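Sharing a structure, written as C-alpha coordinates. Questions coming.
Every protein chain except one is present and positioned as in the full complex.
Up next, chain A:
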Amino acid sequence: MQGPTSFAQVKKHHFLKFPHRLNFYDKPPQDDITLEDFETFAIERLRVLAEIESAIVRNKTFEELKATVKTQSDKHLPLNSNTARSIDKDAERRRDYLSHFVLRLAMCRSEELRRRFVKAEMTLFRIRYETDDSAEREDFLNTRDFGWIAVDATEKAELEKQLQASSSSVTDIKKETFYKVRWTRVPDLVEKRKVFLKQGWAYVPGREQSSIVFQEFQTMLEGALERTAKALPRLDEDTRIMPILSHLGEGFLSGVGVASEYASADGLGGDDVKADMIDEMARKHWPLCMRHLHDSLRKDRHLKHYGRLQYGLFLKVVGLSVEEAIIFWRKAFGGTMTDDKFNKEYKYNIRHSYGLEGKRMNYPAPTCQKIITQNQPGVTECHGCPYRHFSTDRLQTALLSAYSGQGLTTGDLPEIISAVKSEHFHVACTKVFEVTHGIPRGQGLDGESVTHPNQYAAKSRELEKAAHGKDEKME
(Lines give C-alpha, C1' and ligand atoms only; values in the text may rest on other atoms or scores of the structure.)
Protein backbone atom coordinates (compact mmCIF):
# COMPACT_ATOMS: atom_id res chain seq x y z
CA MET A 1 0.00 0.00 0.00
CA GLN A 2 1.55 3.24 -1.07
CA GLY A 3 0.91 6.45 0.72
CA PRO A 4 0.41 9.58 -1.32
CA THR A 5 4.00 10.67 -0.94
CA SER A 6 7.40 9.12 -0.93
CA PHE A 7 9.39 8.72 2.22
CA ALA A 8 11.98 11.30 1.26
CA GLN A 9 9.37 14.02 0.95
CA VAL A 10 7.75 13.09 4.19
CA LYS A 11 11.03 13.56 5.91
CA LYS A 12 11.72 16.86 4.30
CA HIS A 13 8.40 18.26 5.30
CA HIS A 14 8.53 17.58 8.99
CA PHE A 15 6.67 14.31 8.75
CA LEU A 16 3.56 15.71 7.18
CA LYS A 17 1.77 12.93 5.38
CA PHE A 18 0.53 15.49 2.88
CA PRO A 19 3.44 17.88 2.44
CA HIS A 20 1.56 20.17 0.06
CA ARG A 21 -1.65 22.04 0.21
CA LEU A 22 -2.17 21.48 -3.49
CA ASN A 23 -2.94 17.99 -4.67
CA PHE A 24 -3.14 16.45 -8.10
CA TYR A 25 -5.20 13.56 -6.73
CA ASP A 26 -3.31 11.12 -8.87
CA LYS A 27 -2.90 8.39 -6.30
CA PRO A 28 -6.14 6.77 -5.18
CA PRO A 29 -6.59 6.41 -1.43
CA GLN A 30 -5.72 3.10 0.14
CA ASP A 31 -6.70 3.88 3.72
CA ASP A 32 -9.84 2.78 5.47
CA ILE A 33 -12.55 5.32 5.88
CA THR A 34 -15.70 5.20 7.96
CA LEU A 35 -18.96 5.37 6.11
CA GLU A 36 -19.82 8.51 7.99
CA ASP A 37 -16.63 10.31 6.96
CA PHE A 38 -17.18 9.03 3.46
CA GLU A 39 -20.45 10.90 3.26
CA THR A 40 -19.74 14.00 5.32
CA PHE A 41 -16.42 14.79 3.63
CA ALA A 42 -18.08 14.51 0.25
CA ILE A 43 -21.02 16.69 1.21
CA GLU A 44 -18.72 19.40 2.47
CA ARG A 45 -16.72 19.43 -0.73
CA LEU A 46 -19.90 19.36 -2.75
CA ARG A 47 -21.06 22.54 -1.04
CA VAL A 48 -17.94 24.33 -2.16
CA LEU A 49 -18.20 22.98 -5.70
CA ALA A 50 -21.88 23.89 -5.92
CA GLU A 51 -21.08 27.46 -4.91
CA ILE A 52 -18.37 27.59 -7.57
CA GLU A 53 -20.81 26.40 -10.18
CA SER A 54 -23.47 28.87 -9.25
CA ALA A 55 -20.91 31.70 -9.13
CA ILE A 56 -19.80 30.83 -12.66
CA VAL A 57 -23.37 30.71 -13.87
CA ARG A 58 -24.01 34.08 -12.29
CA ASN A 59 -21.11 35.51 -14.28
CA LYS A 60 -19.12 36.55 -11.27
CA THR A 61 -15.66 37.88 -11.98
CA PHE A 62 -12.72 35.74 -11.07
CA GLU A 63 -11.98 37.97 -8.08
CA GLU A 64 -15.52 37.61 -6.77
CA LEU A 65 -15.30 33.91 -7.38
CA LYS A 66 -12.11 33.73 -5.35
CA ALA A 67 -13.79 35.52 -2.46
CA THR A 68 -16.80 33.20 -2.57
CA VAL A 69 -14.61 30.13 -2.62
CA LYS A 70 -12.55 31.43 0.27
CA THR A 71 -15.64 31.97 2.43
CA GLN A 72 -17.09 28.60 1.52
CA SER A 73 -13.81 26.75 1.93
CA ASP A 74 -13.17 28.24 5.33
CA LYS A 75 -16.61 27.10 6.37
CA HIS A 76 -16.73 23.63 4.87
CA LEU A 77 -13.33 22.55 3.63
CA PRO A 78 -10.51 24.57 5.20
CA LEU A 79 -7.10 24.01 3.71
CA ASN A 80 -4.23 25.88 5.32
CA SER A 81 -0.74 26.46 4.05
CA ASN A 82 2.33 25.01 5.71
CA THR A 83 2.92 28.23 7.59
CA ALA A 84 -0.29 27.81 9.56
CA ARG A 85 0.37 26.84 13.15
CA SER A 86 -1.64 24.86 15.66
CA ILE A 87 -3.78 23.37 12.95
CA ASP A 88 -3.83 19.74 11.98
CA LYS A 89 -2.83 20.27 8.39
CA ASP A 90 -2.72 16.57 7.64
CA ALA A 91 -6.29 16.14 8.77
CA GLU A 92 -7.43 19.02 6.57
CA ARG A 93 -5.56 17.68 3.62
CA ARG A 94 -6.73 14.15 4.14
CA ARG A 95 -10.28 15.44 4.16
CA ASP A 96 -9.67 17.35 0.94
CA TYR A 97 -8.02 14.34 -0.64
CA LEU A 98 -10.65 11.78 0.36
CA SER A 99 -13.59 14.01 -0.44
CA HIS A 100 -12.26 14.48 -3.95
CA PHE A 101 -12.13 10.75 -4.51
CA VAL A 102 -15.58 10.10 -3.09
CA LEU A 103 -17.02 12.73 -5.40
CA ARG A 104 -15.20 11.18 -8.34
CA LEU A 105 -17.18 8.02 -7.70
CA ALA A 106 -20.40 9.99 -7.53
CA MET A 107 -19.71 12.27 -10.48
CA CYS A 108 -18.31 9.85 -13.04
CA ARG A 109 -21.66 8.38 -13.91
CA SER A 110 -22.82 10.55 -16.74
CA GLU A 111 -21.29 12.78 -19.36
CA GLU A 112 -23.10 15.78 -17.88
CA LEU A 113 -21.92 15.11 -14.32
CA ARG A 114 -18.36 14.53 -15.46
CA ARG A 115 -18.25 17.74 -17.44
CA ARG A 116 -19.62 19.86 -14.63
CA PHE A 117 -17.48 18.18 -12.01
CA VAL A 118 -14.29 18.70 -14.02
CA LYS A 119 -15.13 22.34 -14.51
CA ALA A 120 -15.82 22.96 -10.83
CA GLU A 121 -12.78 21.00 -9.65
CA MET A 122 -10.60 22.80 -12.20
CA THR A 123 -11.79 26.13 -10.86
CA LEU A 124 -11.19 25.08 -7.28
CA PHE A 125 -7.70 23.90 -8.15
CA ARG A 126 -6.98 27.08 -10.03
CA ILE A 127 -8.08 29.28 -7.16
CA ARG A 128 -6.01 27.32 -4.68
CA TYR A 129 -3.06 27.41 -7.05
CA GLU A 130 -3.25 31.15 -7.43
CA THR A 131 -3.72 31.82 -3.75
CA ASP A 132 -1.00 29.39 -2.72
CA ASP A 133 2.19 30.62 -1.13
CA SER A 134 4.60 30.93 -4.05
CA ALA A 135 7.42 29.01 -2.41
CA GLU A 136 5.09 26.18 -1.46
CA ARG A 137 3.66 26.15 -4.92
CA GLU A 138 7.12 25.94 -6.43
CA ASP A 139 7.85 23.08 -4.08
CA PHE A 140 4.68 21.30 -5.13
CA LEU A 141 5.44 21.73 -8.82
CA ASN A 142 8.91 20.33 -8.30
CA THR A 143 7.46 17.07 -7.05
CA ARG A 144 5.92 16.42 -10.43
CA ASP A 145 7.51 15.98 -13.78
CA PHE A 146 5.57 18.14 -16.19
CA GLY A 147 8.05 17.40 -18.92
CA TRP A 148 8.85 21.02 -19.54
CA ILE A 149 12.30 21.90 -20.72
CA ALA A 150 13.81 25.23 -19.78
CA VAL A 151 14.96 27.12 -22.88
CA ASP A 152 18.70 27.74 -22.54
CA ALA A 153 20.31 31.14 -22.97
CA THR A 154 21.72 30.45 -26.43
CA GLU A 155 18.42 29.37 -27.89
CA LYS A 156 16.64 32.18 -26.15
CA ALA A 157 19.01 34.73 -27.64
CA GLU A 158 18.51 33.23 -31.11
CA LEU A 159 14.75 33.39 -30.83
CA GLU A 160 14.52 36.61 -28.86
CA LYS A 161 12.67 38.55 -31.51
CA GLN A 162 10.09 35.82 -32.10
CA LEU A 163 9.62 35.22 -28.40
CA GLN A 164 9.04 38.89 -27.77
CA ALA A 165 6.52 39.18 -30.56
CA SER A 166 4.59 36.07 -29.57
CA SER A 167 4.42 36.62 -25.82
CA SER A 168 2.28 39.70 -25.54
CA SER A 169 1.92 39.36 -21.78
CA VAL A 170 5.65 39.65 -21.18
CA THR A 171 7.14 43.11 -21.06
CA ASP A 172 10.77 42.30 -20.44
CA ILE A 173 11.75 39.22 -22.35
CA LYS A 174 15.22 39.09 -20.83
CA LYS A 175 13.94 38.52 -17.31
CA GLU A 176 11.45 35.85 -18.27
CA THR A 177 12.22 32.14 -18.20
CA PHE A 178 10.80 30.19 -21.11
CA TYR A 179 9.86 26.52 -21.17
CA LYS A 180 9.48 24.20 -24.12
CA VAL A 181 6.61 21.73 -24.16
CA ARG A 182 4.87 19.82 -26.94
CA TRP A 183 2.18 22.20 -28.14
CA THR A 184 -0.53 19.56 -27.64
CA ARG A 185 -0.15 20.09 -23.89
CA VAL A 186 -1.05 23.77 -24.05
CA PRO A 187 -3.84 23.91 -26.63
CA ASP A 188 -5.43 26.89 -24.90
CA LEU A 189 -2.30 28.99 -25.36
CA VAL A 190 -1.92 27.86 -28.96
CA GLU A 191 -5.53 28.62 -29.75
CA LYS A 192 -5.04 32.21 -28.63
CA ARG A 193 -1.62 32.55 -30.27
CA LYS A 194 -0.04 33.29 -26.89
CA VAL A 195 3.12 31.29 -27.51
CA PHE A 196 5.79 30.86 -30.12
CA LEU A 197 5.62 27.56 -32.00
CA LYS A 198 8.50 25.83 -33.69
CA GLN A 199 8.42 22.26 -34.98
CA GLY A 200 5.56 21.44 -32.67
CA TRP A 201 7.25 22.84 -29.57
CA ALA A 202 5.51 25.63 -27.72
CA TYR A 203 7.75 28.19 -26.04
CA VAL A 204 5.79 29.06 -22.92
CA PRO A 205 6.76 32.09 -20.87
CA GLY A 206 7.19 31.35 -17.17
CA ARG A 207 4.11 33.33 -16.23
CA GLU A 208 1.93 31.13 -18.43
CA GLN A 209 3.22 27.91 -16.95
CA SER A 210 0.11 27.67 -14.82
CA SER A 211 -1.67 27.00 -18.09
CA ILE A 212 0.31 23.80 -18.47
CA VAL A 213 -0.47 22.81 -14.92
CA PHE A 214 -4.21 23.43 -15.29
CA GLN A 215 -4.31 21.62 -18.59
CA GLU A 216 -2.53 18.68 -17.01
CA PHE A 217 -4.96 18.67 -14.11
CA GLN A 218 -7.93 18.69 -16.44
CA THR A 219 -6.62 15.98 -18.74
CA MET A 220 -5.73 13.81 -15.76
CA LEU A 221 -9.13 14.24 -14.16
CA GLU A 222 -11.07 13.62 -17.36
CA GLY A 223 -9.16 10.42 -17.97
CA ALA A 224 -9.57 9.28 -14.37
CA LEU A 225 -13.33 9.91 -14.44
CA GLU A 226 -13.76 7.88 -17.59
CA ARG A 227 -11.79 5.01 -16.11
CA THR A 228 -13.77 5.25 -12.90
CA ALA A 229 -17.02 5.17 -14.84
CA LYS A 230 -15.96 1.93 -16.47
CA ALA A 231 -14.98 0.38 -13.15
CA LEU A 232 -17.99 1.63 -11.19
CA PRO A 233 -20.50 -1.08 -12.13
CA ARG A 234 -18.47 -3.39 -9.86
CA LEU A 235 -19.64 -1.28 -6.93
CA ASP A 236 -23.29 -1.80 -7.84
CA GLU A 237 -23.59 -4.57 -5.30
CA ASP A 238 -22.58 -2.36 -2.41
CA THR A 239 -25.85 -1.32 -0.84
CA ARG A 240 -24.19 1.05 1.62
CA ILE A 241 -22.32 3.16 -0.85
CA MET A 242 -24.51 3.35 -3.94
CA PRO A 243 -27.36 5.31 -2.29
CA ILE A 244 -24.86 7.84 -0.97
CA LEU A 245 -23.31 8.24 -4.39
CA SER A 246 -26.69 8.68 -6.09
CA HIS A 247 -27.65 11.24 -3.52
CA LEU A 248 -24.44 13.21 -4.07
CA GLY A 249 -24.87 13.13 -7.83
CA GLU A 250 -28.44 14.38 -7.58
CA GLY A 251 -27.35 17.10 -5.21
CA PHE A 252 -24.79 18.37 -7.64
CA LEU A 253 -27.17 18.23 -10.62
CA SER A 254 -29.82 20.25 -8.84
CA GLY A 255 -27.03 22.67 -8.03
CA VAL A 256 -27.64 22.86 -4.32
CA GLY A 257 -24.73 20.99 -2.83
CA VAL A 258 -26.89 18.77 -0.64
CA ALA A 259 -28.18 21.29 1.85
CA SER A 260 -28.60 19.53 5.11
CA GLU A 261 -31.68 19.80 7.26
CA TYR A 262 -32.23 23.39 8.09
CA ALA A 263 -32.03 23.98 11.81
CA SER A 264 -35.11 25.60 13.23
CA ALA A 265 -35.22 29.36 13.10
CA ASP A 266 -31.70 29.90 14.32
CA GLY A 267 -30.80 33.34 15.52
CA LEU A 268 -34.42 34.26 15.79
CA GLY A 269 -35.04 32.67 19.14
CA GLY A 270 -37.83 33.77 21.41
CA ASP A 271 -39.73 34.74 18.36
CA ASP A 272 -43.02 32.94 18.75
CA VAL A 273 -44.77 32.67 15.47
CA LYS A 274 -48.54 32.77 15.74
CA ALA A 275 -50.98 31.41 13.22
CA ASP A 276 -52.33 34.86 12.42
CA MET A 277 -48.87 36.19 11.59
CA ILE A 278 -48.40 33.82 8.70
CA ASP A 279 -50.21 35.91 6.10
CA GLU A 280 -47.97 38.87 6.60
CA MET A 281 -44.82 36.78 6.83
CA ALA A 282 -45.69 34.96 3.64
CA ARG A 283 -46.02 38.24 1.82
CA LYS A 284 -42.70 39.57 3.10
CA HIS A 285 -40.42 36.58 3.54
CA TRP A 286 -41.48 33.42 1.72
CA PRO A 287 -39.67 32.11 -1.32
CA LEU A 288 -41.82 31.55 -4.38
CA CYS A 289 -42.54 27.87 -3.68
CA MET A 290 -44.02 28.71 -0.28
CA ARG A 291 -45.76 31.81 -1.56
CA HIS A 292 -47.42 29.65 -4.15
CA LEU A 293 -48.50 27.07 -1.56
CA HIS A 294 -49.76 29.77 0.78
CA ASP A 295 -51.72 31.58 -1.88
CA SER A 296 -53.19 28.33 -3.16
CA LEU A 297 -54.24 27.39 0.34
CA ARG A 298 -55.96 30.73 0.77
CA LYS A 299 -57.63 30.53 -2.61
CA ASP A 300 -58.73 26.87 -2.58
CA ARG A 301 -59.07 26.53 1.19
CA HIS A 302 -57.25 23.28 0.72
CA LEU A 303 -53.91 21.71 -0.21
CA LYS A 304 -53.20 18.20 -1.45
CA HIS A 305 -51.12 15.84 0.66
CA TYR A 306 -47.63 16.70 -0.61
CA GLY A 307 -48.47 20.39 -0.54
CA ARG A 308 -49.50 20.17 3.11
CA LEU A 309 -46.36 18.21 3.87
CA GLN A 310 -44.02 20.67 2.15
CA TYR A 311 -45.67 23.74 3.62
CA GLY A 312 -46.38 22.25 7.04
CA LEU A 313 -42.79 21.22 7.65
CA PHE A 314 -41.59 24.58 6.39
CA LEU A 315 -43.86 26.35 8.89
CA LYS A 316 -42.67 24.08 11.65
CA VAL A 317 -39.08 25.11 11.02
CA VAL A 318 -40.10 28.76 10.74
CA GLY A 319 -41.18 28.44 14.39
CA LEU A 320 -44.88 27.66 14.34
CA SER A 321 -45.67 25.50 17.36
CA VAL A 322 -47.85 22.44 16.98
CA GLU A 323 -50.74 24.19 18.74
CA GLU A 324 -50.49 27.19 16.44
CA ALA A 325 -50.12 24.86 13.45
CA ILE A 326 -53.40 23.16 14.30
CA ILE A 327 -55.07 26.56 14.58
CA PHE A 328 -53.50 27.70 11.32
CA TRP A 329 -54.63 24.68 9.30
CA ARG A 330 -58.07 24.51 10.94
CA LYS A 331 -58.73 28.14 10.00
CA ALA A 332 -57.25 27.66 6.55
CA PHE A 333 -59.65 24.86 5.65
CA GLY A 334 -62.49 27.05 6.79
CA GLY A 335 -66.11 26.37 7.41
CA THR A 336 -66.62 23.92 4.60
CA MET A 337 -64.86 21.27 6.65
CA THR A 338 -66.39 19.83 9.79
CA ASP A 339 -64.39 19.73 13.01
CA ASP A 340 -64.86 16.02 13.03
CA LYS A 341 -63.32 15.58 9.62
CA PHE A 342 -60.43 17.86 10.48
CA ASN A 343 -59.65 16.08 13.69
CA LYS A 344 -59.85 12.67 12.08
CA GLU A 345 -58.01 13.27 8.87
CA TYR A 346 -55.70 16.19 9.37
CA LYS A 347 -54.88 16.80 13.00
CA TYR A 348 -53.14 13.44 13.25
CA ASN A 349 -50.93 14.23 10.28
CA ILE A 350 -49.98 17.62 11.70
CA ARG A 351 -49.08 16.09 15.05
CA HIS A 352 -47.26 13.30 13.18
CA SER A 353 -45.11 15.79 11.33
CA TYR A 354 -44.16 17.37 14.65
CA GLY A 355 -43.02 13.97 15.85
CA LEU A 356 -45.90 13.51 18.28
CA GLU A 357 -47.51 10.50 16.66
CA GLY A 358 -46.49 7.22 15.08
CA LYS A 359 -42.81 6.52 15.16
CA ARG A 360 -42.25 10.00 16.59
CA MET A 361 -39.75 11.15 14.01
CA ASN A 362 -38.82 14.79 14.02
CA TYR A 363 -39.13 15.27 10.29
CA PRO A 364 -36.95 17.93 8.73
CA ALA A 365 -38.32 20.40 6.21
CA PRO A 366 -37.42 19.37 2.68
CA THR A 367 -34.41 21.00 1.05
CA CYS A 368 -34.48 22.58 -2.40
CA GLN A 369 -32.83 19.48 -3.73
CA LYS A 370 -35.59 17.30 -2.40
CA ILE A 371 -38.29 19.66 -3.61
CA ILE A 372 -36.74 19.79 -7.06
CA THR A 373 -36.01 16.12 -7.55
CA GLN A 374 -38.65 14.23 -5.60
CA ASN A 375 -42.42 13.88 -5.70
CA GLN A 376 -42.98 15.75 -8.94
CA PRO A 377 -46.30 17.64 -8.66
CA GLY A 378 -49.28 16.36 -10.59
CA VAL A 379 -51.78 18.56 -12.43
CA THR A 380 -53.89 19.46 -9.39
CA GLU A 381 -51.00 19.82 -6.96
CA CYS A 382 -49.23 23.00 -5.90
CA HIS A 383 -46.05 21.75 -4.24
CA GLY A 384 -42.63 21.58 -5.88
CA CYS A 385 -40.29 24.31 -7.03
CA PRO A 386 -41.96 26.89 -9.29
CA TYR A 387 -38.66 27.57 -11.04
CA ARG A 388 -38.46 23.91 -11.87
CA HIS A 389 -42.09 22.99 -12.37
CA PHE A 390 -43.76 26.08 -13.87
CA SER A 391 -43.80 26.92 -17.54
CA THR A 392 -41.88 30.08 -18.43
CA ASP A 393 -45.02 32.18 -18.96
CA ARG A 394 -46.63 30.99 -15.79
CA LEU A 395 -43.41 31.60 -13.84
CA GLN A 396 -43.13 35.17 -15.09
CA THR A 397 -46.71 35.95 -14.13
CA ALA A 398 -46.26 34.30 -10.75
CA LEU A 399 -43.06 36.22 -10.05
CA LEU A 400 -44.57 39.56 -10.94
CA SER A 401 -47.75 39.01 -8.93
CA ALA A 402 -45.82 37.76 -5.91
CA TYR A 403 -42.94 40.19 -5.80
CA SER A 404 -43.71 43.36 -7.74
CA GLY A 405 -44.60 44.92 -4.36
CA GLN A 406 -41.02 44.26 -3.27
CA GLY A 407 -39.37 45.85 -6.25
CA LEU A 408 -39.26 43.06 -8.84
CA THR A 409 -39.84 44.44 -12.34
CA THR A 410 -40.11 42.95 -15.79
CA GLY A 411 -36.54 44.10 -16.36
CA ASP A 412 -35.33 41.49 -13.88
CA LEU A 413 -37.09 38.65 -15.61
CA PRO A 414 -34.69 37.85 -18.50
CA GLU A 415 -31.82 37.00 -16.16
CA ILE A 416 -34.05 34.88 -13.96
CA ILE A 417 -35.55 33.06 -16.90
CA SER A 418 -32.17 32.41 -18.43
CA ALA A 419 -30.98 30.78 -15.19
CA VAL A 420 -34.12 28.66 -15.24
CA LYS A 421 -33.55 27.67 -18.85
CA SER A 422 -30.06 26.46 -18.03
CA GLU A 423 -31.65 24.51 -15.16
CA HIS A 424 -29.95 26.49 -12.42
CA PHE A 425 -33.14 26.91 -10.43
CA HIS A 426 -31.41 27.89 -7.20
CA VAL A 427 -29.63 30.68 -9.09
CA ALA A 428 -32.97 32.03 -10.27
CA CYS A 429 -34.35 31.91 -6.73
CA THR A 430 -31.25 33.61 -5.34
CA LYS A 431 -31.57 36.31 -7.96
CA VAL A 432 -35.15 36.95 -6.86
CA PHE A 433 -33.98 37.17 -3.26
CA GLU A 434 -31.36 39.75 -4.23
CA VAL A 435 -33.81 41.88 -6.16
CA THR A 436 -36.54 41.81 -3.54
CA HIS A 437 -34.17 42.55 -0.66
CA GLY A 438 -32.10 45.25 -2.31
CA ILE A 439 -28.96 43.15 -2.19
CA PRO A 440 -26.19 43.86 -4.68
CA ARG A 441 -26.08 41.47 -7.57
CA GLY A 442 -24.15 38.28 -6.95
CA GLN A 443 -23.99 38.54 -3.18
CA GLY A 444 -26.85 36.19 -2.51
CA LEU A 445 -27.49 35.13 1.05
CA ASP A 446 -24.19 36.07 2.66
CA GLY A 447 -22.42 34.85 -0.42
CA GLU A 448 -24.38 31.62 -0.67
CA SER A 449 -27.20 30.75 -2.95
CA VAL A 450 -30.56 29.42 -1.88
CA THR A 451 -30.43 25.77 -0.92
CA HIS A 452 -33.36 25.61 1.45
CA PRO A 453 -36.67 27.49 1.61
CA ASN A 454 -36.22 28.06 5.34
CA GLN A 455 -32.81 29.56 4.76
CA TYR A 456 -34.47 32.02 2.38
CA ALA A 457 -37.17 32.92 4.88
CA ALA A 458 -34.81 33.15 7.84
CA LYS A 459 -32.40 35.41 5.99
CA SER A 460 -35.25 37.61 4.85
CA ARG A 461 -36.53 37.97 8.41
CA GLU A 462 -33.04 38.60 9.69
CA LEU A 463 -32.59 41.44 7.21
CA GLU A 464 -35.90 42.95 8.25
CA LYS A 465 -34.92 42.78 11.89
CA ALA A 466 -31.55 44.38 11.20
CA ALA A 467 -33.22 47.20 9.31
CA HIS A 468 -35.77 47.58 12.07
CA GLY A 469 -33.02 47.71 14.69
CA LYS A 470 -31.30 50.46 12.79
CA ASP A 471 -34.52 52.48 12.59
CA GLU A 472 -35.00 52.20 16.32
CA LYS A 473 -31.49 53.37 17.00
CA MET A 474 -31.96 56.35 14.76
CA GLU A 475 -35.03 57.35 16.68
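To be clear about the criterion, a contact is a pair of C-beta atoms (placed from the backbone, for glycine too) under 8 Å apart; a residue touches a chain by one contact, two chains touch by 3 or more; residues count from 1.
Criterion: contacts and distances are computed from a predicted model.
Colleague: Between "2-oxoisovalerate dehydrogenase subunit alpha", "Cyclin-C1-1", "DNA primase" or "Trafficking protein particle complex subunit 2-like protein", choose the name on the UniProt record of the chain that's been left out.
Modeller: Protein name of the absent chain (UniProt record): "DNA primase".
Colleague: Among A:D26, A:D133, A:E158 or A:D188, single out the residue that touches the unshown chain.
Modeller: A:D188
Colleague: Among A:Q164, A:N349, A:T373 or A:Q443, choose the residue that contacts the chain missing from this document, as touch is defined above.
Modeller: Result: among the candidates, A:Q164 touches the missing chain.
Colleague: Check each of A:Y97, A:F117 or A:F196 against the chain that is not shown and name the one that touches it.
Modeller: With A:Y97, A:F117 or A:F196 as choices, the missing chain is touched by A:F196.
Colleague: May I ask you to list the residues on chain A that touch the chain which is not drawn?
Modeller: Contacting residues on chain A, toward the hidden partner: 161-162, 164-166, 168, 182-184, 187-188, 190-193, 196-201.
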